[in-house]
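Every protein chain except one is present and positioned as in the full complex.
And then chain A:
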């Protein structure tokens, strides 16, 4: 095992740039550089030291910031590709076959290739999740590999450093034959500036804001907690995100929450009107027309008595009733039901009157519920209408047989028999919207359309996310880390004075160099030692005014 022995006698691990004890440059590279590389305090990053076993190689791969950056770039590119076409969960398709057909139909060959490559479900693909996982590993390993040596070297840093270490700092100054004591007044001033000051014969180290160095690692910790929270969503029952369309009056199973049923008691769609709004808005209302003020579905939640098997829910026990309004979900257990979409005015019921075509005399109104029609409607006095068959979405006849293309009452048609006291045999009529077909010859009676009733359909999202508190804590820690690293900086000032009166002063900070320059100005202004110059920026001619000394 190799190690590096410094001239001062300290044994440093291989890969160390600056002696852990005295700060002398140890490598050829560090010696040749005019300024010291202070990142990680010149300590040996563990990843760069051993590369023997496969574990070390894997470790070092993930420890590399460069690799981490490429993983992030790969994630960005992949995530961007996923936005070129809508992802499969936004596509109106119930299964893979329908989705494939949809992509090909709407987006042509490109859509077909996109879907075939699995890009239409990119974010759930194993490789995309693998990339995110690799980012997580990279965050953890790269942080561990840096924070531990950094912590150790900051913790055990010596007050007295070798002069070559001070010389190689960006802010440096030197004076000879200074007879009066520089250290004691400097210590006093630095303490005024809230530095932590340590002294050791002829040397002073003042330090402030060291905790800002942990900022990046704290924010990585936050990210790791966040990713961990997202990972927990894989556990069944932790995360639910389902859609459903429910018509007014319908009771449907709540997807993702087995045993629960919801009933839609009505959808409300409100607009601002001039009467109830402030006068200042009346121009806007005139100009735009309808401005929605509320989308709301009133729901009742039930629990089925039959919990053990899907299907017939058994007796429904009401749990609670209430609205779901945009941004104000209907809550139960840990579920939220959100109002996200709607369709207005689907036919629900139609009202007819049995009428004598010639006299116009009417024999009674009846309403056919298009969802649950009755087999017959008795109008009294011997008048009766029998519903023989019903076609919800009538499209025409095929071989004399009426056809319906869906169970949704988009274009209802009815085959009815009309019983009247004056006819021994009922008359048969095929009733359509705005049309009546009389298949067995001219009738004396007809069904006259009176009114239609419609209902709205609510689009709801059922969501449950038990990981939210974890995500919030992760996000909070992330923000703390960001603030810690951004709004504070780690300043250090080294002052050394020999018995012969040689004074050298060096300053370092991880960011905001003006702050430490200003502090150094304040420390040196009443001494014979010139203000430390910025060795990296010879043009540095910052002029600090009196009374401007604290920062």
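Simple rule for what comes next: a residue touches a chain if its C-beta (ideal position, glycine included) is under 8 Å from a C-beta of that chain, and two chains touch if they have at least 3 such contacts; residues count from 1.
The rule we apply is simple: contacts and distances are computed from a predicted model.
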Missing subunit (named according to UniProt) among the choices "Sugar ABC transporter ATP-binding protein", "Assimilatory nitrate reductase catalytic subunit", "Thiol-disulfide oxidoreductase" or "RNA polymerase sigma-70 factor (Sigma-E family)": "Thiol-disulfide oxidoreductase"
Residue among A:29, A:98, A:116 or A:333 that touches the chain left out of view: A:98
Option from A:56, A:444 or A:502 whose C-beta touches the chain left out: A:56
From A:18, A:71, A:122 or A:141, residue that would touch the chain that is not displayed: A:141
Residue in contact with the excluded chain [from A:365, A:378 or A:393]: A:393
Residue among A:33, A:343 or A:405 touching the omitted chain: A:405
From A:124, A:184, A:450 or A:536, residue that would touch the chain that is not displayed: A:124
Absent chain, residues of chain A that touch it: 1, 3, 46, 50, 53, 55-56, 58-59, 94-95, 97-98, 124-126, 129-130, 133, 136-137, 140-141, 144, 231, 234-236, 251-253, 255, 258, 261, 306, 309-313, 371-375, 387-390, 392-393, 403-407
